[in-house]
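Here the complex is missing one protein chain, while the rest keep their positions.
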Amino acid sequence: MLMKNNKFSSLLKEWYEGNLSFDERMNIETEKPVIKKEETTEKQKIYLVKDVENAEEKLTSKGYKFFSVIFCVILAVILVGTVNFMPLFADDNTPTTNEVYEHYVGEGRDQTGAVNTVAGMILDYRAFDTLGESFVLFTATCAVLLLLEQSKDKPIKKRETFTYTNDPIVRLVVKLLTPIIIVFGIYVLFNGHLSPGGGFSGGSVLGAGFILFAMAYGEDFAAKVITPKIIRVITICSLSFYCLAKSYSFFTGNEFNGIHSIITPGTPGNIVSGGLILPLNIAVGFVVCCTMYSFYMIFKRGRLD
Amino acid sequence: MEDIITIFRILLLISLIVCAVATALSKRVMTALIIFTSYSIVMAVVWLLLRSPDLAITEAAVGAGVNGVLFFLTLRKLHLIDKDFADDEDGKIDEGVNVNEE
Partner (left out) sequence: MNLLINYEAVTSMVLFAIGFTMLVFSKNIMKKILGLNIVDTGVYLFLASMGYIEGKLTPIVPVAGPVDALDYINPIPQGLVLTGIVVSVSFSALMLALTVRLYRKYRTLNLDKIYEMCRKEDEQE
């Protein structure tokens, strides 16, 4: 009763009781789609209903369905049957428990300086693998941008600009949660060699935090704060730093050419330790974060700025 | 204690299968997406029980967060979020939208 005249409660009431569509709830003016039947030329008529009515029957005939059912069932039976011959779950005599694992866990801390064995493994022993993953992410961003980019001259279509800034629930909750999530992401990123986490986990959390930030404050504001130039510079710098640092490490890692690496593992347990693991974690985390954020912006607006 | 954790693990795995089957059987893509998000959250707890906290953090942020957001944005971009378009079983193409539009 107290909140009867409140705008907030009226919005809430409208939300829950009104028979509104998604667009109306979001206060978006939707243009009614226009039907221009006269203008369909010969070529476009093929998209109309009648020509493709029989398409379904042709392609998914009974034989196709029958054989796919048989195939799926046989596949499932073969897969589950193979499990019968696999090594037992939670057993310590499996073939995977071999000398590689003993070397990674037993001597990983002294050789790499990382307390978290997983971080030490993926960023030191198997660093080239992680470099490939970072480039996969970068390539995916480029491909998505190529596919979905809208030209700058065209204004963004009005029915594609929907925003959550008018939403009472999303705005309040997200404004409260965003700083906490970003701080947690930075913590996970910087403590990757000491505790669970690292580049991939911390980068994903940071990216999710920035996505929430863009949701709560509007994409226009977010595009002004995090400009495309910043994203470009951070991604390129991280990737090239990774390449250079790991090249140096691999070049000097050989004992026979007489060059010794100046990078030492340091004292395990300190925040600045583990040699190259902390900077590489940060580089990978930035790449992952920029990838997630760019995916959101490209899918939302068609461009980064 | 170990027995309780084993029972919990089996329950989680059963709920994983139930979520996957529900994703496969649901008619609307919107419903399938929401169920898939819950599937990812259950998966994060399974990673935790397998003693892989790194995977749990990543799965919770990526599978339940970013992946779901991307799928929802795609649905919104295609203006299909309110429509029951499922597998297009009625054989109709949406004629309300202008074919000429890019």
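Just so it is clear, A and B label the chains in written order, and each chain counts residues from 1 on its own.
To be clear about the criterion, a residue touches a chain if its C-beta (ideal position, glycine included) is under 8 Å from a C-beta of that chain, and two chains touch if they have at least 3 such contacts.
Remember, it's a predicted structure, so these values are computed and weren't measured experimentally.
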{"item": "Omitted chain - touching chains that are shown", "value": "A, B"}
{"item": "Touching residues on chain B - with respect to the absent chain", "value": "2, 9-10, 13, 16-17, 20-21, 23-24, 29, 32-33, 36, 39-40, 43, 46-47, 50-55, 58-59, 62-63, 66-67, 70-71, 74-75, 77-78, 80, 85-88, 93-94, 97, 99, 101-102"}
{"item": "Touching residues on chain A - with respect to the absent chain", "value": "43, 46-47, 51-52, 55-56, 58-60, 65, 68, 71-72, 75-76, 79-80, 82-92, 94, 96-97, 100-109, 115-118, 121-122, 126, 129-130, 133, 136-137, 140-141, 143-144, 147-148, 195-196, 198, 200-201, 203-204, 268-269, 288, 291-292, 295, 298-299"}
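Methods note: only the chains that are shown with their structure count from here on.
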{"item": "Distance from chain B to chain A - Cα centre to Cα centre, in angstrom", "value": "15"}
{"item": "Chain A - residues contacting chain B, complex", "value": "21-23, 33-36, 39-40, 44, 47-49, 52-53, 56, 116, 118, 159-160, 162, 188, 196-198, 200-201, 204-205, 207-208, 211, 292, 295-296, 299-300"}
{"item": "Interfacial residue positions of chain B with respect to chain A in the complex", "value": "53-54, 56-58, 61-62, 65-66, 69-70, 73-74, 76-77, 79, 81-82, 91-93, 95-100"}
